[in-house]
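Of the protein chains in this complex, all but one are displayed in their positions.
Note that the chains are named A, B and C in the order they appear, and that numbering of residues resets to 1 at the start of each chain.
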Amino acid sequence: MGSQGFRYSRRVQFSETDLAGIAHFSAYFRFMEEAEHALWRAAGLSIGAAEKTGGWPRVAAAFDYKRPLRFEEEFEVTVCIAELTRRSIRYAFTVTSGGALVGTGTMTAVCTKKEDGQLRAIDLPAEVVERLQAAAGCRASAE
Amino acid sequence: MGSQGFRYSRRVQFSETDLAGIAHFSAYFRFMEEAEHALWRAAGLSIGAAEKTGGWPRVAAAFDYKRPLRFEEEFEVTVCIAELTRRSIRYAFTVTSGGALVGTGTMTAVCTKKEDGQLRAIDLPAEVVERLQAAAGCRASAE
Amino acid sequence: MGSQGFRYSRRVQFSETDLAGIAHFSAYFRFMEEAEHALWRAAGLSIGAAEKTGGWPRVAAAFDYKRPLRFEEEFEVTVCIAELTRRSIRYAFTVTSGGALVGTGTMTAVCTKKEDGQLRAIDLPAEVVERLQAAAGCRASAE
Partner (left out) sequence: MGSQGFRYSRRVQFSETDLAGIAHFSAYFRFMEEAEHALWRAAGLSIGAAEKTGGWPRVAAAFDYKRPLRFEEEFEVTVCIAELTRRSIRYAFTVTSGGALVGTGTMTAVCTKKEDGQLRAIDLPAEVVERLQAAAGCRASAE
């Protein structure tokens, strides 16, 4: 791994808080996805274009919460390519706020193609992998 | 108008509350849409099938809030067909909880068809209008 | 009105799209609120601090849709103080994308104070009104 990954920042919005006064735990999965898509854009790609040709359905997502985020708090999501298989990418995410760890997560997406209305898993396009790793500034150990 | 409209009930979920401890004001637009779609199902229709052929994009939505809804509170959405034009339906909604008025809203949707990737407004299908009015138990004054 | 209002920009996120391939109509109410809160921050205020002392519940919200927003599309929300009563603020919003009108909306919030666990409407604090109008670069005609 050469660097610290791609960084995406924003604030907690009011609609993302719950009655406990903190960002709802489901919001972190949207935070991770937003960082993933920002990485794709930084790589000169759009996962939306991919979506039209089949897309990248998630097969797994997880998050471990260390401390809560509050309304208007600025946070940073760092995303790395943690693992590549022939047909899937596993991203690893670290969320911080003011340098303090908020939590860590992972998300695994499979590359697919739409055939006769059905999604079929296909091999990862080499160029997409190369561009994402370059933009993330980190490489998966096993490729 | 013959009756009191179609009724849809459910509870406020935790993720729909905000740090003020009440259902977020944007949630009411999802409540209205859920009631609309439940009305379609009660009419033996699915707006999802319509969606594939062009769908019913909204052109206007509004809600007036009288009292808040809290976590786990049960509420009822009553939906009526308030107005019909050649190509649009305006629904009127009343939200109540335990008999008390929570608020009222409206939503206007246009009937469309997808042609060459573009949405084009088309005349309301007579059968859809007839079924929705029968299921809602109320008729628009001006048809 | 001195200027064109306060401007807030961002992109449509994947989770905000629906099966029709466009931003869900309820998302625009979150867009308006985000712009409102960014205006408060630009005015050196936080509506979250206000929230702890009672907050600003919405009494009305509406949006008129002109054209849809798609995934990753960048849009701009312009917010003005449209009307002031003794105890409420009505904001007016214009959403554009690449210069094209996406839609317009309004939102009315009441100033409240928490007393014995109940929200009671109170007079708008003069300083808050002054700061918001200065940050918005537009003044309500009737104050």
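Here are some notes:
One rule holds in what follows: a contact is a pair of C-beta atoms (placed from the backbone, for glycine too) under 8 Å apart; a residue touches a chain by one contact, two chains touch by 3 or more.
Please read all numbers here as calculations on a predicted model, not as lab measurements.
Shown chains touched by the hidden chain across the complete assembly: A, B, C. Counting over the whole complex, chain A has residues 19-20, 22, 25-27, 29-30, 33, 48, 51, 55, 57-65, 68 touching the chain that is not drawn.
Mapped onto chain C, the footprint of the missing chain covers residues 14-15, 17-19, 21-22, 24, 26, 71. For chain B, the residues touching the chain absent from view are 13-15, 30, 33-34, 37, 41, 46-48, 51, 70-72.
Everything that follows uses one rule, which is that only the chains that are shown with their structure count from here on.
In this view the innermost chain, defined by its CA centroid being closest to the centroid of all protein CA atoms, is C. By the residue-number overlap criterion, the interface of chain A with chain C counts as same, with over half of its numbers used by both chains. Set against the Cα centre of chain B, the chain with the most distant centre is A.
Centre-to-centre separation between chain A and chain B, using Cα means, comes to 34 Å. Chain B and chain C have CA centres that are 24 Å apart. Mean C-alpha positions place chain A and chain C at a centre distance of 29 Å. Looking at chain B, residues 19, 22, 26 sit in touch with two or more other chains.
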